[in-house]
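A single protein chain has been omitted; all remaining protein chains appear in their positions.
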Amino acid sequence: MKHFTQFESKKLADSLIEKALAYKSHPRMEAAKGLGKKIGCIFLNPSLRTRASTQIAALNLGMDPIVMNMDKEGWALEMKEGAIMNKGTVEHIKDAAGVLGSYFDILAIRAFPSLTNKQEDIEDFIFNQFIKYSGVPVISLESAIRHPLQSLADMVTIHENVGQIKKPKVVLTWAPHIKAIPHAVANSFAEWAIGCGHDLTITHPEGYNLDPMFTQGAKIELDQQKALEGADFVYVKNWSAYNDYGKIVTTDNSWMLTEKHFKHAKKAKVMHCLPVRRNIEISDEILDGTRSLVQEQANNRIYAAQSVISHILG
Amino acid sequence: MKHFTQFESKKLADSLIEKALAYKSHPRMEAAKGLGKKIGCIFLNPSLRTRASTQIAALNLGMDPIVMNMDKEGWALEMKEGAIMNKGTVEHIKDAAGVLGSYFDILAIRAFPSLTNKQEDIEDFIFNQFIKYSGVPVISLESAIRHPLQSLADMVTIHENVGQIKKPKVVLTWAPHIKAIPHAVANSFAEWAIGCGHDLTITHPEGYNLDPMFTQGAKIELDQQKALEGADFVYVKNWSAYNDYGKIVTTDNSWMLTEKHFKHAKKAKVMHCLPVRRNIEISDEILDGTRSLVQEQANNRIYAAQSVISHILG
Partner (left out) sequence: MKHFTQFESKKLADSLIEKALAYKSHPRMEAAKGLGKKIGCIFLNPSLRTRASTQIAALNLGMDPIVMNMDKEGWALEMKEGAIMNKGTVEHIKDAAGVLGSYFDILAIRAFPSLTNKQEDIEDFIFNQFIKYSGVPVISLESAIRHPLQSLADMVTIHENVGQIKKPKVVLTWAPHIKAIPHAVANSFAEWAIGCGHDLTITHPEGYNLDPMFTQGAKIELDQQKALEGADFVYVKNWSAYNDYGKIVTTDNSWMLTEKHFKHAKKAKVMHCLPVRRNIEISDEILDGTRSLVQEQANNRIYAAQSVISHILG
């Protein structure tokens, strides 16, 4: 693994999960591993959990994190090869990524999708430009189509809560939202859950299928109630349409997860990457009850990031 | 003391003042005390002095400070229990505070009042939500009604300048301003000055009384000239009306502190928490003259914060 951008293999995932759990028990067990090294955390979009957890992970390894808010502190980047730069963009990604690569030992990048230019989003164009031009290891802090640090934290959380169950039934269910939301978390969760050998069912209203690239190996069941039957873990997430790209095609609020959805999944745990729109995506009773793993998932973000940074440091 | 939000006792105040002065002499005398620990500095409102001094204080103790600008880098927080989150807020305080609490050993929070919702401000609602849901020690970097780190720095400054005077006469005087300003600094100063045993007089134009909760034990004297007679320390501060909540009821500029106000208080020192509107609140002649302690107060912010963080570290 040079960059950390997606699921690579079960073997690597297992090793990252194991290391994450070790750091969770002893966050500073390798407090000098990254001494003198710098990680540049580049945010083209806002962030709370990712911003904090990545810095903490780096600090736990003795690294110096430097945060750059490109949208606010930096400037608009030109992405087009050959562009005549006589408009709003002030620096070409080639030049900016090259410089950042010469400044930092590792770059960690957040770059959301446009949700308007499907082709560019699918190619993860902006994120890949950083990989192409920076010349250093790049960690995804959520790209147009993936959020692998979230998924690694999710796998750690499932690992901690799976108990004696050999192959847990994991359900990824669409939930309502008032905004058009990226596919990254849902894509990555599917990719990692399948890759880690879980029994994954995906459920969503008509028109909300995900990019099939990420869902090979999952059952698709459009009846939410049926999908939830016997679930051990229910991952709740909104996403906008993939076919009718970036659109909201329904907001049917019967899809909001409430206690009554768990009639046939009495022991199911509920997961969400946060931030969550309460009483739109999931009801308060679930989030404030014993099913919820959302705080643990967020906490595990630190150790997932620490495990990945440590792996890249070698 | 689990949290640092207000005056608790003269004994604790004296001990914090003493420790602050020790750190002022030897800032790095306990440079490894907080090693490996993280303090999250959460700003829901802008800050210069507080932002810098809190980070420096933490660094002097070996801690890693991480600053989060929730207003700009994060997102709008939902504060209402049971809210159906289909509007502008993107995350509930419950969830955000819970996550931050799991990330940091100590949280330091700045949350200004609305100046429109009196009840919520008086209850220090936003600030207390962080205490309620984060589960870790919380330091106030100025809440809706108090600014205790400022007041501790102010008490340190009085302590350094009081000389042989046993019970100094301290006057808190209202001053004009062009904007509606919170009550936090004035409230806290009164609370701490009284608690520390100073002889406090508060003076302000009609209509500018503070919340009586903070002024028990102070003399109230509406004639500014009379109030200033014989003062050893004069603390200048604007605040908006408390009864006619958040309103500007007069801007009478005769209340601006100038040299002629000190006819009967020849040796009085002048204090202000900064930022100060020059020639509106206080004249240049005072601020640039020998009466002024404002720079020393600002400098003492570092050691006040260091003393408090150290106390919480235990």
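Descriptive notes on the structure:
For reference, chains read A and B in written order, and residue numbers begin at 1 within each chain.
By definition in this document, contacts are C-beta pairs under 8 Å (C-beta built on N, C-alpha and C of every residue); 3 or more make two chains touch, one makes a residue touch a chain.
Nothing here was measured: the structure is a model prediction, and the numbers come from that model.
Contact with the undisplayed chain is limited, among A:H3, A:H92, A:K169 or A:R291, to A:H92. Contact with the omitted chain, checked across B:K10, B:K87 or B:R278, is made by B:R278. Contact between chain B and the unshown chain involves residues 27-28, 31, 43, 46-49, 51-53, 55-56, 59-60, 69, 72, 178, 274-280, 284, 287-288, 294-295, 298-299, 302. By the touch definition given at the top, chain A reaches the unshown chain through residues 36, 38, 40, 64, 66, 68, 70, 72-75, 78, 82-87, 90-92, 94-96, 98-100, 102-104.
Rule of thumb we're sticking to: only the chains that are shown with their structure count from here on.
Taking the mean of the C-alpha atoms as each chain's centre, chain A and chain B sit 39 Å apart.
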